[in-house]
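Notes to accompany the following structure.
Apart from one protein chain that is not included, each protein chain of the complex appears where it belongs.
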Amino acid sequence: MSLDEPTISRRGLGRLGVAAATLAAVGAVKAATSPAAAQAAGGTIKVGILHSLSGTMAISETTLKDVMLMLIEEQNKKGGLLGKKLEGVVVDPASNWPLFAEKARQLISVDKCAATFGCWTSVSRKSVLPVFEELNSILFYPVQYEGQECSRNVFYTGAAPNQQAIPAVDYLMSEGKVKRWVLAGTDYVYPRTTNQILEAYLKSKGVAAEDIMINYTPFGHSDWQNIVASIKKFGSAGKKTAVVSTINGDANVPFYKELGNQGIKATDIPVVAFSVGEEELAGIDTKPLLGHLAAWNYFESVDTKENKAFIKDWKAFTKNPKRTTNDPMEAHYIGFNMWVKGVEKAGTTDSDAVIDAMIGVSVPNLSGGYSAMMPNHHITKPVLIGEIQANGQFNTVSETPGLVVAQEWSPYVEDTKDLIGDWRAPMRCGAFNVKTGTCTAGKKA
Amino acid sequence: MKLDRISYLTLGFVLGVALVLALLNQMTALGSALHVPTYVLALAGKYLCFAMLALAVDLVWGFAGILSLGHAAFFALGGYAMGMYLMRQIGTRGVYGNPNLPDFMVFLGWKELPWYWYGFDWFGFAMLMAVVVPGLLAAVFGWLAFRSRVTGVYLSIITQALTYALLLAFFRNDMGFGGNNGMTDFKDILGFNVQADSTRSALLVISALLLCGQFLLARFVVASRFGKMLIAVRDTESRTRFLGYRPESYKLVVWVLSAVMAGIGGALYVPQVGIINPSEFAPGNSIEAVIWVAVGGRGTLVGAILGAILVNFGKTWFTGALPEVWLYALGAMFIFVTLFLPRGVMGLFRARTSKEPEPEAPEVAAAHEVTG
Amino acid sequence: MIERDTLLYLDGVTVSFDGFRALNALSLRLNEGEMRAVIGPNGAGKTTMMDVITGKTRPDSGQVVFGKDTDLTKLDEPKIASLGIGRKFQKPTVFEPHTVWDNLLLALAGDRSPRFSLFARETAAEKRQIESILETTRLTDQRYRRSADLSHGQKQWLEIGMLLAQEPQLLLVDEPVAGMTDAETEQTAVLLREINQTRSVVVVEHDMAFVRALGVKVTVLHEGSVLSEGSIDFVSDDPKVIEVYLGR
Partner (left out) sequence: MRRIAALLLLIILMQGASVCRAEGIDDAYEALAASAGSISAASFNSVRLGIEQLAVSGDPRAAAVIGALQDGLLYANDDHALFIQQPDGSYADARTGNPAPDVTDDDVKAVRINNAVRSAIEAALGSLQLFAPDVPTRLAAASAVFTSHNPAALPALTRALAKEADPAVKQRMEQAKAAAIVYDPDASQRDRLAAVATLRARGDQDARSLLSTLAGQTGPVADAAASAVTAIDRVLQIWSVAQSVYYGVSLGSVLLLAAAGLAITFGVMGVINMAHGEMVMIGAYVTFVVQQTMHAYVPSLYQISLLIAVPMAFLVSGAVGVAVERSLIRWLYGRPLETLLATWGLSLVLQQVVRSLFGANNRDVDTPAWMSGATQLGGLTLTWNRMYIILFAFLVVAALMAALRYTSLGLRMRAVTQNRRMAAAMGIKTPWIDALTFGLGSGVAGIAGVALSQIDNVSPNLGQGYIIDSFMVVVFGGVGNLWGTTLGALTLGIVNKFLEPVAGAVLGKIVVLILLILFVQRNPRGMFPLKGRAVES
C-alpha cells in the first residue's frame, strides 16, 4: 500500500482520470442502452415485445414472442402500417420483475416503441404499469388475469375472471351436477382473487362453506401426493365433487401426473383449470387426463376458417408442424389487429390518439366471431369449456351463447363492487364509483 | 486512513458519474444531444445499489472468508422496509382509495393493518428498520452459526437455506407483504414524486454518496487491526483461537455490518426500480452477487464495485442486444473469469498485494478427506 | 534442582476417536520455569496431548490443571490462550497474507475484542516490543515481507516470535526444527533455551540430536501414556523405550 500513497499531483491526475472516465461512461451507457440507436422512426414503426425468453417464465412466454414476430411479419407483407414498415423490438426481461420495468422503460424511451406487447405474470404487469403510465405509452397484456385493474395505458386482451371462471363453474354445476368444490391454486394473486370471487359466487348459489375446500401451494410445487389424496378424500363425502384449478404453469405437469396415477378420473372428480392450455398439455401424457376440463376463450381445436388459417401460418412461420397454439396467442392476435385498426383510425401512433381510437374497435377473433374493445380497455370474448382429449387437444363441450363483457372490478369484492372503468370522454376514469359518483383512481385528463 | 490511487479513482468515478448524469438530466433540454434520459438514471441508480450489495458480499467473503449464498436476503429485507414506507405514502391514492390499507390488502380482503406495519408511515422508522431488520437477522443467524463453528460450504448452504426459506415465506400472501406481486406503483418519497426526474437524480446522487460512504467504511474496517484479524480468520481460523482471539465475534461483527450495508442498498434500490417482491430473495440473486465480486476481484473493495457495475451493465446490454443468446454470454463470462481471471478484473490492474486472498482457500478441504 | 510450583498437571487424561485410544490415562506434571521435551513414536499421542491442553480436543475423562486450580478441560481455545498458554503447530501456521510485522502485531498480548481492534492504533510500546521480538527471532530484515514468502525456517521462527508476543507463561512447541538445516536447528535450540529463561516450555520433537542439545528432562509417550521419564541418557537406555523404538 505504501507505494500507492497519494500525492497532490497524483490526486490531480486522478481527477483528470475521473472526468475522462465519466464522459466515457456516459457515452458507453448511452450507446449500450440503445442497441439499435433509435433513429427516431424514419421509415419504421417499432413494436416492443416484452416477453421472458429465459428463466422460469420462458416456458410460456417464448411462444408469445414468436407469435408477435409472425403477426408483425404478416402485417408488413400486407404493406405495413400507415405506409411504414413495422419492426419488432425483442428484449429479454428474463423472468425478473424489476428487469421488466427496466426493459419497458428501454422499449419506450430508448427504442421509441409505439406500443408494447408483453408480460405474462401479474407481477410483471404490476412492475411495468407505473412505467407505461409515467411515459404514457401502450401495453397489450394477453393473459387471463385477476382483474381489479383498469389502467388507461393498458389494453387487457386476456380474460377477466368473469370471462373464464364463472362460466366454467356454471357449466359444472348444471351439467356435472357438482355440489362440492375444491379450489386449488398456486399462492399468488390471480388464484387468490379468482378463488375469492368463486367462493362468493358459490355461496351465493347455495353451496355450504364445508363443501368448499381451498388449498394453496407454492410456485413450482412438484410433490402433489398428499394434496391429491386429500382431494380424493374430500371427494368421497358422497357429493359430486370438482376441482377448480388455478395452479400455475410448472406445477401442473406433476399435478396432473399425480392425478392420473392416483386414478382420479374426470368422471369421478373433474378438474377444471384456468391456466392449462395446449402449450402446457404438450408436456404431459394426456391419456390419463381424458375429460378433465379447461375454460378459455380459444382452443386450438376450434373449427373455424380463421383458426385454420392462423394455425397454418403459425406452423409455417415456426417451421415446426408440431407447434401448438393457445389462448394467450389468440389474445395477442386480437390485440395486435386491434392496435393496427386503432392506429389506422387515429392516423398516427401517438399514444393519446391511439388510446382514444381503440375503444370500439372490433376485429375477428379465432373462434368465429368478433371481439370488441370496450371502454374499460378489456375485450369481449366467448367463453369455451373444453375437455382434454387423448391427443393433447381440447374438445369443446360448452360455449357461452354470446360474447361476455369483462368485469374489470369484481362485484364480489366489497371494495370494488361499485366501481366501473370507462376511458371514454368525458368520464375518463379507471375506477369510477357509481354510488358516490367519484373517480377513486386512475383519472387522467 | 490512507487511500491508494485506485480508491480515489473509484470514489471519483462513482460520484462523478452520478453527478454528471444527474446534472445532465436536470440541466439540459429533452432533445439535446447531451441529455441523459431518465432510463439511464434509473439504470445507474440500480447499478450503484447492486454495488452496495457487492461491497457487502466482498466484506464477508473477500476478507472474512464467509461465502454467503444468501446475502440478497438482507438486501431484499432492506428493500421491503423501504417498500412498506412507500406503500404507506400512497395513502388514498391507491386504486381502492382505502386510507388504512395498502391496495393488496384490500384486494385480499384484509380488514385491518397488521401490527408489523405500524410505524412504517414514518420515513425515519422505516429507514431504521431497513438497517435493523437485516442486522438483527444477521446477528441471530450469525451468532448461532459462528458460535457452533459452522464454516465453509456448510455455512454457504445454510445461508442459501435461509434466503430460500425467506423466499417461500414472502411468497405467502398470508404474510401480509403482498405475496408474489410484492409492492409496486409507488407515488411519493418524503413528499417528492418518485417518478419525477428530479427525484431520480437526487436518488442517484444519494446512492452514489452512500456507496462512497460504505466504501470508506469498509476501507476503514479492512485497514484496521480488526481487518487484519479478519484476513487471519479467513485463512487460518483455528490458529487465531490459539492466539486468544474469538474468531466468531469478529465474524459476527463483520457479518452484521455487511448485512446492514446490504439492507441500505436494498432500501435505495426499491424507489429506483419501483418494485420489491419475493423474487429478490431467490438464491440465484445471491449467487449472482457473489459472481459480481468474483468478476471484479475478491478481496478488493474496488473490485466489488467494479464487478457489480460491469456485470450488470453487461446484463442490461446483452438482454437488449442479444435477447436470444445472452445467457450464453453471461454464463461464458462467469466461466472465463473464474478460469482465467482468478483475481478478477482487479487482478489485471494490480500486482500481488497483501490484501489478496490466497487461491488455496481451505474452506472445503475437509470434503476432500472423505470416504464413500 | 530447586523445588518449584507445578504449572501444568495432566491427571489420567483419556481421549478416544471412534474406539481408538489416542491418550490412555496420561498423567504428566510440569513445573514453573521448566522446559520439557516430549518424544515418542508416531501415534503416541503427542499432538493429541497438545490439543487437550489447548482446548482443541475435550478429553473423555481426566483433568488438566493449569497453575493453581484452573481446569483447562472446561475452557475453550481463546480462553486458554489468554490464560497464558501459547502453541506452535507442527506445520508452521502463520498468517500468510500478512507481513511479518503484522503477524507479530496481531499476536501481541492485549485486548482481543473486535471493538478494540477496530479502533486500535500502533503505540510506541507495541512498536518497541515488536522490534525486540524481531531481533530475538532474527527476522528484523524481513519485517515488511509477506510471511508467505519466508523460508520454512523463518516461518518456524516467526511462529515462535508470535508465541513470544503473546507473552505466555507456557509455550507448547510442536516439532520446531522439522525441515530445518543443521545451523537453523542449532539456532533454534539456543532460542528455546533463551525463552526458557522466563517461561515454561514443552517441546515435542523427533530429532534426538536436538533434544539432546536442549539438555532437559524428557518424557517418552507410547500408546497414549507415559512410557518413561528422565534425562535423555536415562530414557535412551530404558529397555522399554528401546523396544518401542527398535521394535520387538
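By letter and in written order, the chains are A, B and C; residue numbering begins at 1 in each of them.
FYI, a contact is a pair of C-beta atoms (placed from the backbone, for glycine too) under 8 Å apart; a residue touches a chain by one contact, two chains touch by 3 or more.
Treat the numbers as computed from the prediction; the structure is a model and nothing was measured.
**Student:** Which residue among B:I90, B:L136, B:A202 or B:I287 touches the omitted chain?
**Tutor:** Going through B:I90, B:L136, B:A202 or B:I287 one by one, B:I287 is the residue touching the chain not shown.
**Student:** Which of these, B:G91, B:G119, B:G314 or B:P342, touches the one chain of the complex that we don't see?
**Tutor:** Of the listed residues, the one touching the omitted chain is B:P342.
**Student:** Per the definition of touch given earlier, which of A:T44, A:N76, A:N136 or A:S230 contacts the omitted chain?
**Tutor:** In the complete complex, the chain left out is touched by residue A:S230.
**Student:** Determine which one of B:L128, B:L144 or B:L190 touches the chain that has been left out.
**Tutor:** Once the missing chain is taken into account, the touching residue is B:L144.
**Student:** Please identify, in ascending order, the residues of chain A that touch the omitted chain?
**Tutor:** Contacting residues on chain A, toward the hidden partner: 53-56, 58-59, 62-63, 174-177, 187, 216-218, 220-223, 225-227, 229-230, 232-233, 235-239, 250, 253-254, 257-258, 260-263, 266-268, 270, 279-280, 282-285, 288, 290-291, 293, 387, 389, 392, 395-399.
**Student:** Touching residues of chain B against the unshown chain: what are they?
**Tutor:** 67, 141, 144-145, 148-154, 156-158, 160-162, 164-165, 168-169, 171-172, 283, 287, 290-291, 294, 325, 327-328, 330-335, 337-339, 342, 359-361, 363-372
Operating definition for what follows: only the chains that are shown with their structure count from here on.
**Student:** Line, ring, star, complete or other: which one describes how these chains touch?
**Tutor:** Shape of the chain contacts: a line, open at both ends.
**Student:** Quick one: which pair of chains has the most contacts?
**Tutor:** Top of the contact-pair ranking: A-B.
**Student:** If I average the C-alpha coordinates per chain and also across every protein chain shown, which chain's average lies closest to the global one?
**Tutor:** Centroid comparison flags B as closest.
**Student:** Go ahead and note the Å separation of the Cα centroids belonging to chain A and chain C.
**Tutor:** 71
**Student:** So what's the Cα centroid distance for chain B and chain C, whole Å?
**Tutor:** Once rounded, the distance between the two centres reads 44 Å.
**Student:** In chain B, what residues contact two or more other chains?
**Tutor:** 354-355
**Student:** Within the complex, which stretch of chain B touches chain C?
**Tutor:** 221, 224-226, 228-229, 231-232, 235-236, 238-239, 241-246, 249-250, 253, 354-358
**Student:** Sort out for me which residues of chain B touch chain A in the complex.
**Tutor:** 2-6, 8-9, 12-13, 16-17, 20-21, 24, 36-40, 42-44, 46, 93-98, 104, 106-109, 168, 171-173, 179-182, 184-186, 195, 273-275, 277, 279-280, 313, 316-317, 319-321, 323-324, 326-327, 353-355
**Student:** Which residues of chain C touch chain B once you look at their complex with the stated criterion?
**Tutor:** Against chain B, the touching part of chain C is residues 54, 56, 76-78, 81-82, 86-87, 89, 93-99, 102, 105-107, 112-114, 117-120, 146, 148, 162, 166.
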